[in-house]
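Left out: one protein chain. Kept in place: all the others.
Our next item is chain A:
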Amino acid sequence: MSTIKTAVNRRSFLKVSAAAGGGMLLGFGWLSSCAREPETGLEIPESWTDINAFLKIGDNGVVTIMSPNPEIGQNVKTSMPMIVAEELDVDWQKVVVEQAGLDTEKFTRQVAGGSQSIRQSWKSLRTAGATARRMLMEAAAKEWDVPVSELTTEQGTIHHKSSGKSIDYGAVATAAATLEVPEEVELKDPKDFKIIGTSRKNVDAQEIVTGKPLFGLDVQKEGMRIAMIAHPPAFGQKLKSFNAEEVLNMPGVEQVFAINAAPEGIELQWSDTNAFPELVAIVGRSTWEVMQAKKALSVEWETAESPESSVGHEAALSELMDKAADEPARRDGDPGKAFQGAAKVIERTYAAPFLAHNTLEPMNFYANVTADKAELEGPIQTPASLRKTVAALLGMEEAQVSIMLTRMGGGFGRRLYGNFGSEAALISQKAGVPVKLVYTREDDMTQGTYRPAYKVKYRAALDADNNLLAFHVRGAGVHGSPVFENRFPAGAVAHYLAEHHDLGSNISTGAWRAPRSNFMAYAEQAFIDEIAEVTGQDPIDFRLQLFEKAQQSPVGENNDYDAARYAGVLKLVKEKAGWGKPTPGLHRGVSAYYCHNSYVAQVVDVEMQGSTPRIKKVWCAVDCGIVVNPDAARNQIEGGIVDGIGHAMYSAITFKNGSPEQQNFDRYRLIRNSEAPLEIETFFVDNGIDPTGLGEPSLPPIQSALANALYRATGQRIYRQPFVSENEVLG
C-alpha cells in the first residue's frame, strides 16, 4: 500500500458535486448504458450521487465510471475504468462505463496518442477511485461512530469487523459526497489487485456486434444535413473557381460554397496540419445525393508550380544519403577515425513509402453552429486542440464550443489532426444548418497527413576480430528525419554518429501508428541482423552482447532505453520460441525494439508456399509494466503485429504530378485475413512496474523480424518497403 496526495489534483478533478448532498437522478444516458449489458441484469438506481468527476454511485450500489479518453480501438474505455474500479474496490459486474465528453476542467489529457493514455493517467485514475473509497469509508465511520481505520471494504461493501456491521456503498454515497476531500489517500499494493491484471471484456462489445450506433458516422440528428468537401487532386494546388449552378438543381442538393479552414490572422494548433484548407463544400439531404453532386461539380484548381513525384522524392532522398548533416544529432568517440581504421565496413540503405492511415471509418464530424454556440460530435483523438481551433474559426469563446466524443472506427494517428472537425463547424456556420461532414474513401486517402516517405543509411565498422567498432546512421524523410539518435545501438558502441536530414515538401504528413519507429525498427533491426551474420554470430546472442555492454559500460549520455529490460524481452522470446531449434521447412527471424516506453521482442516463423510467404507463428515478448487487461492487451499486440506485417508487405502511397496514385482499396493494398499469421503468442514480463505504452510498440519490430525470416527463406535481404509491390511476388 502506498499513500498519494490528492490535494494537488483537487482542482482538476476531485470536485464534490455541489448538488450531490440530496442524491440525484441525472440525465446520464443511463438507459442506453444499461442496454449495453443486458446480461448483467443491473437494476436502475433511483438516485445517483456524484462522488467526483470520474464516478457516480447509485443508491443501490451500481457505479458509473466515466471514461475520459478518446476510444480508437485501444480499449481505454474498458481499461481506464478498470483502474478506477480497482481502487474504489467494487464488483466490476456492477460498473457501467460512460464516455465523457471534452471537459478540460474535470479531466487532464483527453488525448488518444503516443500510447500514453494508461501511462499518463495511471495515478490520477487510481487516486480518483481511492479517494471515493476513502470518502465512503469516512461516511460509514461517522454513521457508526467508529474510527475509519477499523473499516475495510470488499466489492462495494464497507465492513466493521468488531461490531459485525456492514453497509453498501450506495447507502452512504450521499453522505460521502458532503465530506471534505481527503488530503491524501492510500493506494493498493499491486499484489492486492483484483480487477487490474484480470481479463475483462470490451464494454462496448455487445453494441458493436449488434450494430448499434456508436461511431461518428452513425450520428443522426433532427434537421441534420449531409456535407461533403472537394479538395484539390494534387498537392500544391489551390482552389480557383467552381460552378455551383450546375449541381444546385440536382436532387437533394441544397448549398454549394467555399470554405477556408486557415484564414489569415487565425491562430492554429499543431494538430491543424492540413494541405488543403480551401475547399468546396456541398450540403444536401442524403449522402448518396451529395456524392453525385460532388462527382458532377466542376472545380478549377490553380496549377501547382512544381508538382512532386515519388521518382523525384527517391532521387532527392538518395542525394541526402550521401551528404553529411551540418551538425550531427549525436557523436560518441571518433567515428571518422574508427571507420578509416576498420577491417570491414558494412553499408546498407533502407527505404519506405508514404502510407495513408486508412481508418476504416473515414473522416467525418457532426457540427451544429448557431449564433451563440457550436455543438460538435465525432471521432477525434485531440478534442481540446480541436475546440481551440473551432472557437477561433467561428469567432467564439471556447466555452461556447462543446465536443462530444464518439467511438472511433480506428485512429492510428490520423484523428490527431482535426481538420475535418473544423471543416464541419465552418460548413454548419455558413449553411445555417446542422451538418454531418462525410469524407468519401477517396477524399480520405488523397488528402494527406501521410506517414512520411523515408530513407536511412547505416554503416557499421568491424575490426579484424569482427568486433563492432563504430556505427553510423543517417536518415531523411519527406518531411522530417526518422532517426532517434539516442536509441539503441547508441550507448552500446564506442564510436557512434547519428545525422538528420529533412526534405521539404508540399505533401502533408503526420504521426502514423508508432511514428518514425514504424520505419526505424525495420531498418535498424534488419541491419543489425546483417551485421550479426557478417560477424558469424547468432542474431540474438549478438544483440544480447550489445545490451550487456550498454548495461555494464554505457557509452555517452541520454541513452533512451533500459538495456536490462531490452535484453529481458529478447531472452524471454528466445526461450519461448525455442530459438536455436528450428523446425524443418520453416524460416526464422528475430527483432527487438523499444518505443512508447515499452520493450518488445519477436520471433517469426515463415513457410514459403511457392513464392508466397505464409507466416506460421509469431512469438512476442512484451515489457510494458503492469498489464491492466491481459486479453485486451494481447488483442492490441496481435493487431500491431498484423498491422506491421501488412504495411511492410503490401502498402504504399506513391505520387505522380502531385497526386497520390492510390485512392481506394483497389490500388492501396491492405493485409487480408489469409495473409495474417496463423498464430500469435504473446508473453508479458511480470515486473510490477507502472504501465507503459501498448497500442503501438508491437508494430515496429515485426517488420524486421519478418524481413529477417524472409532473408533466410529466399536468400534475399529486403531494403525497401513494401516488400511485395503490386502483382509481384517474392523470391
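Note that in this section a residue touches a chain if its C-beta (ideal position, glycine included) is under 8 Å from a C-beta of that chain, and two chains touch if they have at least 3 such contacts; residues count from 1.
We take it that contacts and distances are computed from a predicted model.
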Report the protein name recorded by UniProt for the chain absent from the figure; options are "Cytochrome c oxidase subunit 1", "(2Fe-2S)-binding protein", "N-methylglutamate synthase subunit B" or "Aldouronate transport system permease protein". "(2Fe-2S)-binding protein"
Residue of A:A498, A:I641 or A:L710 in touch with the missing chain, whole complex considered: A:I641
Identify the residue among A:P45, A:P677 or A:G693 that touches the chain left out of the display. A:P677
Determine which one of A:N52, A:Q99, A:T174 or A:N202 touches the chain that has been left out. A:N202
In terms of residues, what is the contact footprint of the unshown chain on chain A? 72-75, 199, 201-202, 204-206, 208-215, 217-218, 220, 226, 251, 286-289, 358-362, 407-412, 438, 440-441, 631-632, 635-636, 638-643, 646, 664-666, 670-674, 676-680
